[in-house]
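Every protein chain except one is present and positioned as in the full complex.
Coming up: chain A.
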Amino acid sequence: TFFPSQQNSIGYTLTSLPPNSDSPDREGRSSVRYKCSMINSILDVLRQRPGWVEIKEDGEWDFNWCDVGWLRENFDHSYMEEHVRICHFRNHYELTRKNLMVKNLKRYRKTLDREVGRLEGAKCDFFPCTFELPSEYHLFVEEFKRSPGSIWIMKPVARSQGKGIFLFRKLKDIMEWKKVQRFSLNFEDQRDEAPVESYVAQRYIENPYLIGGRKFDLRVYVLVTSYLPLKAWLYRDGFARFSNTRFSLSSIDDQYVHLTNVAVQKTAPDYDPEKGCKWQMQQLRRYLTAKHGSEAVETLFKDIDNIFIRSLLSVQKVIINDKHCFELYGYDILLDQHLKPWLIEVNASPSLTASSQEDYEMKYRLLEDTLNVVDMEGRLTGKEKRVGGYDLMWNDGPVYREDVSLETLGTTYQIANTNLGCVNDRRKQLRQLLKPFPGHKRS
């Protein structure tokens, strides 16, 4: 890996100890055999975890940090014992493929409208107007004509890192693209012939929140350990990714202005790798609080929580739940000038490669805590609301901080148990929470 190993775990020395008697029904393992297909921070975290042993090639494993390709080919043929864990859900793409995510969200919203009411359905109003192409081409054109002059963004559903994305204002701009896509000859008939690639056309957010004249988006990490019932954790750290150039609507061809993925920014002509283009989430939260006051910012973060929960609920019944599976999602959120958050997309394989020492340390913490929550070692009781930097956000229902003070007593007002962009004093919390690793003693 690029950066030196991080001595970030709590120090332990080897002695023997009686087994963990707190949770007799959780099988804790003192030795975990793992497979890992990446060579970035996750490998460092796994290698430095006490009692974890790497398995190369074929061999029985207890834990697999695999990529989605491996999963697609092998999951259905693998037999996994009770305790085995793997880092993806079989059909995660229901959430992470842009067209499927939109489809599921639209369906979920309709259900809410019908069963609860329009007010509840309106809470799903966090993704811009989107159409899948080519299947919804006619609907798209209708909407397009209704708002002339507005900007749209075309995104391939399955690619990442900003590849293949472009902006357009006129229908003729996409005629070329249509030809290239080699759609079926009777394109207007919307026949079932699969196109070379599926796209979504989405209303472009023309008034993003700018800092220093620059556009940015947020990367937030959400860990799901089960869909039925839904159990989701929110990590306190995250970051804001800035575009290297100043935002302006006059040059929609300049993809460097509009796309904030680090991968795209890295190829921009004026990209300076020495220049950080990321802010830690804590820094962003403080900046917004200084500018807008704490109440406005708390409302914003509540709205962001809402995005996570609704998007997960929308696919809850579709995802094949499997107790062996957990998944770490990277959510991309964009803020507009009215401090409204918008969901851009959800990534099932958020980048774990670090762009700087600070970034490395953040990802290291994130992954260490992910393994703490997955808990192969059986050190948790299962009743925790916080593990390191993770706060339990949803546990088959909303999770509250449960602060009983004179103000909240007797009222129905409850504070949610999320702390995105807040202080992450995880080491202290972990020291208090966790028993030492099996076979180790606290030093």
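Methods note: a residue touches a chain if its C-beta (ideal position, glycine included) is under 8 Å from a C-beta of that chain, and two chains touch if they have at least 3 such contacts; residues count from 1.
Here, contacts and distances are computed from a predicted model.
The chain that is not shown carries the UniProt protein name "TBC1 domain family, member 19", picked from "Cell cycle checkpoint protein RAD1", "phosphatidylinositol N-acetylglucosaminyltransferase", "TBC1 domain family, member 19" or "Thioredoxin".
Which of A:Arg118, A:Lys170 or A:Arg246 touches the hidden chain is settled by the complete complex: it is A:Arg246.
Of the listed positions A:Asn74, A:Asn207 or A:Gln283, the one in contact with the omitted chain in the full complex is A:Gln283. Although one chain is not displayed, its contacts with chain A can still be listed: residues 211-214, 242, 245-246, 270, 274-277, 279, 283, 286-287, 289-291, 293-295, 358, 405, 422-423, 425.
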